[in-house]
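The other protein chains are all here in position, but one chain of the complex has been omitted.
Order of writing sets the labels: A and B. Residues in every chain begin at 1.
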Amino acid sequence: MTLYILRRIFGFLVTLLIAAAVIFFLLDLLPGDPARFILGINATPEAVAALRLQMGLDDPAIVRFGNWLFGMLRGDFGLSQTQKLPVAGLIADRMAVTLPLTIFAMVISVVIGLPLGILAARHRGKIIDTGLMILAQTGVAIPNFWFGMLLTLLFAVTLRWLPPGGFTPWNEDAWASLRGLVLPSLALALPQAAILARVMRTALVDVSSQDFIRTARAKGMTFGEALWRHGVRNALLPVLTILGLQFAFLVAGTIIVENVFYLPGLGKLIYTAIMERDLVLVRSATIILVLVVSFTMLVVDLAYGFVDPRIRERRA
Amino acid sequence: MNWRSLLKHPGLVIGLSATALFALLALLSLVWTPYPIADISIARRFATPGPEHWLGTDQLGRDMLSLIMSGTLTSFTVGAMAVLIGAGIGVPLGLAAAIYDGPVEWVVLRFSDLAFAFPAVVIAILIATLVGPGASNAVIAIGIFNVPVFAQVARGGALAISTLDFVAAARLAGLSKPMIALRHLLPNIASLIIVQGTIQLSLGILAEAGLSYIGLGTQPPATSLGLMLRDAQSLFLIHPWLSLAPGLAIVVIVIALNIAGDGLRDALDPRLRNRGLANVAG
Partner (left out) sequence: MSLVEIEKLTISFGGKAAVSDLSLSINKGDRFGVVGESGSGKSLTALAVTGLLPENAEVSGAIRFDGAHLPQDEKAMARLRGQRIGMVFQEPMTALNPLLRVGDQIEEALKLTGHEGDTAVAGLLTEVGLEAQHTDRFPHQLSGGQRQRVMIAMALASAPDLMIADEPTSALDVITQRVVLDLIREICDRRQMTLIFISHDMRAVATLCDRIAVLRGGKLIETGPVKEVLSRPADAYTQKLVAATRMAPRQGEPHVAEKTLLEVVHLTRAFPQGGFWRWRQKPLLAVNDVSLRVSAGECLALVGPSGCGKTTLARMIVGLDSATTGQMRFEGTAYRGSDLPPARRADLSLVFQDPFGSFNPRLSITQSLGEPLRLIPDLDPLAREERLMEAIDSVGLDRAMLARFPHEFSGGQRQRLAIARALVTRPSLVVLDEPVSALDVSVRGDVLDLLVKLQNQLGLTYIIISHDLDMVAAMADRVLVMEAGKIVEEGKPDALFAAPQHRLTKALMEARLPDIAA
């Protein structure tokens, strides 16, 4: 088991390193001189040269890459070129919105999706299954940001239960912050819940035709009991993979959904950075996103090993 | 597989017909739309649906039906190109990983891990920073995202097939590994790939909408369903119809594609019934 964990962590670090290299060298291809960009067109060549030296821009690319990596390890992501503030702080501020949003959405989609999937599989072929799957089929097809608009129309504009957008910082009024995240999390979660319900149902139906379910029934269980005792745990294996991918998708999805609700999250920051060509900020924000995504994959892999004794011992 | 047996799968027929209807409308927009989409007229803006403008007009007085026809074309084109990129690169990679073990497989798997770590939005961000936003940006971002999906599907399918004796028989007959992949593996995983293709197409259409909505995809004066939603963003509290219409179009197209995909899976290969959807979360 230790071996399995070590190997996964090693793979995670390698992926991260290559990802960092891809991001760094891709953005490094861009023409233009950041120093001149910062100082403006009227700066003297001497001033530009001095700033270049100070920013380490004259070093070879590989050295700058190394510096960037080691900086990040110390928590130093560099200075934003346009806002002249430490990038780490900017990103951390925005993450205070994006991360809770992602986690809420994840929890909601699991709490709704998995039980409905199990319910549908339990009654497969019956009317309840058909109904749930039509619902899921629709849910899968709804773009989350558009769903956000619909939710705003209903709950914020018509019913006036919740704020239509904006965000109160956590330290001012945590209750208001929470209320501000309800609709965005729902918008993100429901299409995901539909996917989860479908995957859960498919996995469970698949498992239910396996021999060990028949064995459990032969022991004296009804189909439902056998499915619950032996099926769900086995069906969770494929579902875990999807959960990992979904978390990644949700992180990316927040960037889009933030727009609907005017939330000051990571997406807004990145969009501004792109428009203002703030490379340091884009670079750091993307590597953070990649980090979160790969870390989720790592957690899923480890969870797999935890659930399935065969994987713990698998060679190769 | 003949046409008659296709008809036994009502889902496939319904899904394909609905998809074909939208595709035809989209293609029609190349030669004809009720009104030119660049036709701006403040005088007739915010018209409600009626005999003159079936779906009303937007804040610039453009005909919504024309916009949706043209936007659907963009959405389909972006989604389809992204599938072509994904399958075109991913399937050969997956096959290579399946037939050559050792270093080739290792490289493909690591590449696939790496690509999975970059959600389409992140790729789009990088490309937008490099070359600026645009529809081709969305194609590349979604396409790259599709690559590891197809690679995994192709590799998984090919590995399952390659344990069968007819592959060993082909090796005995002196076929080279690429020949075996072409003659024996590819035809037997084709249905898997087609089914995955429909899933990725519908995901691509959703992703294009998202990217255009945040301004990283299609740019004006071209239009796409996502861009229409972006334009309607600031107005949707007052004029909900402007966002309802394109949104519903996306939902219906994606549902049609998914139904067609499910039907196709059942019709082509009943064994796949319980698989699929595995990559839907991307």
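Heads up, the rule we're going with is that a residue touches a chain if its C-beta (ideal position, glycine included) is under 8 Å from a C-beta of that chain, and two chains touch if they have at least 3 such contacts.
Please read all numbers here as calculations on a predicted model, not as lab measurements.
Colleague: Hey, which of A:152, A:202 or A:234 is the one touching the hidden chain?
Modeller: Hidden-chain contact among the options goes to A:234.
Colleague: May I ask which residue of B:28, B:175 or B:252 touches the chain that does not appear here?
Modeller: The single option touching the absent chain is B:175.
Colleague: Just the residue numbers, please: which parts of chain A touch the chain that's not shown?
Modeller: With respect to the unshown chain, the touching residues of chain A are 3, 6-7, 125, 210-212, 214-223, 225, 229-230, 233-234, 307-310, 313, 315-316.
Colleague: Could you list which residues of chain B touch the chain missing from the display?
Modeller: Residues touching the hidden chain, for chain B, are 164-166, 168-175, 183-184, 187-188.
One rule holds in what follows: only the chains that are shown with their structure count from here on.
Colleague: On a C-alpha centroid basis, what's the spacing between chain A and chain B, in Å?
Modeller: The computed centroid separation for chain A versus chain B comes out at 21 Å.
Colleague: In the complex of these two chains, what residues of chain B are touching chain A?
Modeller: 110, 113-114, 116-122, 125-126, 128-130, 133, 202, 206, 209-210, 213-216, 226, 229, 233, 236-237, 240, 243, 247, 250-252, 254-255, 258-259, 274-282
Colleague: Hey, which residues of chain A end up touching chain B in the complex?
Modeller: 11, 14-16, 18-19, 22-23, 26-27, 29-30, 137-138, 140-146, 149-150, 152-153, 157, 164, 192, 195, 198-199, 202, 205-206, 209, 238, 241-242, 245-246, 248-249, 251-253, 255-256, 259-260, 267, 270-271, 274, 277, 279, 282, 285-286, 289-290, 293-294, 297
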